[in-house]
Each structure stands twice: as C-alpha cells, then as structure tokens.
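Some notes on the structure that comes next.
Only a single protein chain was left out; the remaining protein chains are all shown in position.
Right after this comes chain A.
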Amino acid sequence: MFSIPVFLDSFEPLIWAARYTLLISVLGIVLGLVIGTLICAARLSSNMVLRKLAALWVSFFRGVPLLVQLLVFYYSLAVIGIDVPATFAAVFTVGICASAYISEIWRGAIAALPKGQAEAAVAIGMKPSDVWTRIILPQAVTISLPALINELILLVKASSLVSVVGIMEITRASQAQAATTFRPLEVYIAAACIYLIINLCLSALGRYLEHRTAI
C-alpha cells in the first residue's frame, strides 16, 4: 500500500538535494547564455574561420548526449591527473551543452527580425554597437524568451544526469532514500512532485517575463 507518511517524510531530504539541481541548472544556463551568445556572434561574423568553428561547436555539443559528455569530461580529466570537483564538472558540461542550443535560439530570433529594423537604424547613422544593443538584441530577447525558458526547464530535468558523477541532486538523493526505506514508489513520486513544482515555477516566471517584455 502507498504510505502517505513515508511519502511526506521523503520530501525533506529531497528538498535539501534540490539546491544542487537548482545550482547546476541556474549556473548551467548562465554559462550557456554567455558562451551561447559568443558562439552566436561567431556564427554571424564575417570571418569564415570563426563561422565554421562555431558551427562545429554547435553540431558537436548538440550531437553528443549530455550523459556521455559528462562522463567523458569527468573521467578524461581524472586520467590526465586533474582533480576537478564533481560540481564544477557538472556545471561546466551542462553549460557547454546548453550553449549549443542557446546560440541556435539566438540565431533564429535574430534571423526572424525584419531586415528593415537594422536598416532604419543604419540609415540615421547609428553605430553598429548601438544597432545591436538598442535595436536587435532587445527584440531578439523578447522573441526568444519562450524558447529560453523551455531550455531552462529541459536543463532542470537534464540535471538528473549529473548523479552519475556522484552529485546528490534530487534523483540521486531519491535513489539513496529508496534504498534505505525500501519504499521506492513513495520516494520517487515525491521526487517527481519536486521537479514538477520547480518547473511550474519556471513556467510562471516565463509567463511573467513574456508579459513584461511584450511588444
């Protein structure tokens, strides 16, 4: 039988573990935004070498499963004798993987803007840096918000993969909990609830931001 007390008791250790899930997802998306923006800039640059390198970056990190990237990164560093904290390896890998998707989100949003938007700014003599920061990027951010929130939600769920390098995030904590209580069903349903609550909050945040930046 499903035991309500066991189910409720499972929440405390899992909520404690959720801080790792959040840490890795949030730092991952921040790193992904920074690198993804640079990769997108490289893809749109006039330099052919930069464009090709950026395209290669995107195909590689989008084409290899995050779990495999994580294992490769974590164990290859161990092989060459560099001792990286597991959390660092996790944030780094999640961030790099996200950067591949985010650069494509940016690229799509920028391509969706009518050419006339930048042209009107160029025609009055605006500097390229102003054209980007005042005209193109503010609109690109608005266009790409739903896709970026989507990416963040995917990251929260993908962060369960970092349990393989030993980080006590929600999934791994629930495995441990299930093993000690012998009540896997209650524990995993509690874990599912926590993921769901986090992602519902992110959806609400997304709706709020979309509303704020609506044009």
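Definition applied: contacts are C-beta pairs under 8 Å (C-beta built on N, C-alpha and C of every residue); 3 or more make two chains touch, one makes a residue touch a chain; residues count from 1.
The working rule: contacts and distances are computed from a predicted model.
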{"item": "Name under which UniProt lists the unshown chain, selected from \"sn-glycerol-3-phosphate transport system permease protein UgpA\", \"Cell division topological specificity factor\", \"ABC transmembrane type-1 domain-containing protein\" or \"ATP-binding protein\"", "value": "\"ATP-binding protein\""}
{"item": "Selected from A:T37, A:T87 or A:T142 as touching the chain missing from the view", "value": "A:T142"}
{"item": "Contact residue for the chain not shown (choose from A:L8, A:V34, A:V68 or A:A120)", "value": "A:A120"}
{"item": "Contact footprint on chain A, counting only the chain that is left out", "value": "114, 116-117, 119-128, 130, 134-135, 138-139, 142, 213, 215"}
